[in-house]
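Right, one structure below, let's go through it.
Shown here: the complex without one of its protein chains, the others still in place.
Coming up: chain A.
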Amino acid sequence: MDTLLKCLTLLVATPLVPAAIIGLVWGIIGGALPGISASVTMSLVLPFTYAMDPMVAIVLLASVYIGAEYGGSIPAILIRTPGTNSAAATVVDGYEMKRQGRAGEALGISLWSGVIGSLFGLVMLIGLTEPLSRIALAFKPMSYCALGLLGLSIIASLSGGSLLKGLAAALVGMMVSTIGIDPISGVDRFTFGQPDLLNGVKPIMVMVSLFAVSELLRQSGSKSVALGQQSVRITLPNLAMMRRLIKPQFIGCITGTVEGLMPGGGGSIAAFFSYNEAKRWSKHPEEFGKGSVEGVAAPEAANNTVASASLIPLLSFGIPGSNSAAVLLGGLLIHGLLPGPRLFEQNADVVLGLYTGSLVATIAQIAVGIVIMPVCMWLVNRPRPYLAAFIYLLVLSGIYTINGSLFDLGIVLFGGLVGFLMKAFGYPFLPAVLGVVLGPIVESNYRRSMLLSGGDLSIFLDDPIAVGFLITAVLFLSWSLWREWRDAVARRTEVKPA
């Protein structure tokens, strides 16, 4: 009761509500611009917070994070461009729904699922920080490596037809991820003396080039200009739909919580994973990839859960669970707040303010979403040539802001060409994206494990988490292979009589 009263006082007596709303709106805008990731959006406002009251500053930054995680899905659905890394999985069914004229429905589901994810993450953050932070500590390099392998095992079901082509795409993705500075030894790899490649090819560049640029190239080949005017109204899910979304959202919330606890992931793994699991457990798995509502709900719930859950290791150890949480850490430090076990005792009011502010931002998300969505939908309803030019501008300027480097634009345009060819020859994009995201996690943690053990593979067996992940990976893989085989047999028996 006392706490509740304090929260109410905070709401009334401090500029917490405006901070949360401004942060949220800024976050949605930044998140919606491709290339401007959640962490960049936060870095941009960080200098403005220096002169603010610490609690207001932290609420502002946290709200930006919440907004950005949601905002990334808007271009993913409307223009096939993930605004942030973690919106990549939303592209698949979200953009498909938009093509079927169901943009308003897709945006409504993503908004609703985002709110559910944020709320779930907040409940975890407020209620279970203590026990969950202990789980976060249990992850060793072996566990991370095994998690990466588990992630790669879902390639088969993301391949959409040919397992071989899916594996090839994933392999290329992993190869791209090795460009840059070797994470363990620190020497340059595959940079060909080009300093612009030292930081590697960022996953967002791969996603933007494969999804957005290749789509633009494809569209410029089609003569049809008529897009069919779509309604610009956002449709929030009705009760029946809400009930249907509970399962994928629940899957998203759980995977999002787990990933938020583990530093390094940043939301995209949870998004992919929940997409895959939602498909596995769905009553309508055949709809996935063809505009499934569940395919939008799961990753959107997941990436919003990560935003709150990654605050758990941040607040309890000062260890950020994502790049964005790292910026928040910077914000805390600049205000002389030291995250860690004692933060809750020494700065209880800041923590309470953070909880309250995040809650305000989450609720405001619905209102802000309903207001800005029609504008976004109106924008993408313009005639195709205008729209294409606008998307090029948006994509290229977004990528340019990452490093301020023209070289990166070259990479993205070249990647778009590669994507165009991949599409033409039936190679799926998702495994390639997964390869870029997971490659470094598997590689660096495998090498770390080998360093720790002196080259003895049995170190994996000493880590129960790793063993658990590896067994699950083997099960997933066998299941996919079995299905592949069964479908192949089914196809053959169908062909025979003819």
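We take it that a residue touches a chain if its C-beta (ideal position, glycine included) is under 8 Å from a C-beta of that chain, and two chains touch if they have at least 3 such contacts; residues count from 1.
The criterion applied here is as follows: contacts and distances are computed from a predicted model.
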**OP:** Could you check which of "Phosphate transport system permease protein", "SCO1/SenC family protein", "4Fe-4S dicluster domain-containing protein" or "Tripartite tricarboxylate transporter substrate binding protein" matches the UniProt name for the chain that's left out?
**Re:** "Tripartite tricarboxylate transporter substrate binding protein"
**OP:** Identify the residue among A:198, A:348, A:393 or A:457 that touches the chain left out of the display.
**Re:** A:198
Original post:
Per the definition of touch given earlier, which of A:141, A:203 or A:353 contacts the omitted chain?
Top reply: A:141
Subject >> Touch with the omitted chain, as defined above, among A:131, A:161 or A:341 >> reply: A:341
Subject >> Residue among A:48, A:386, A:414 or A:482 touching the omitted chain >> reply: A:48
**OP:** Quickly run down the residues of chain A that touch the omitted chain.
**Re:** 43-44, 46-48, 50-51, 136-141, 181-188, 191, 193, 195-196, 198-199, 263-264, 317-320, 326-327, 329-331, 333-334, 338-343, 401-405, 444, 448, 451-452, 454
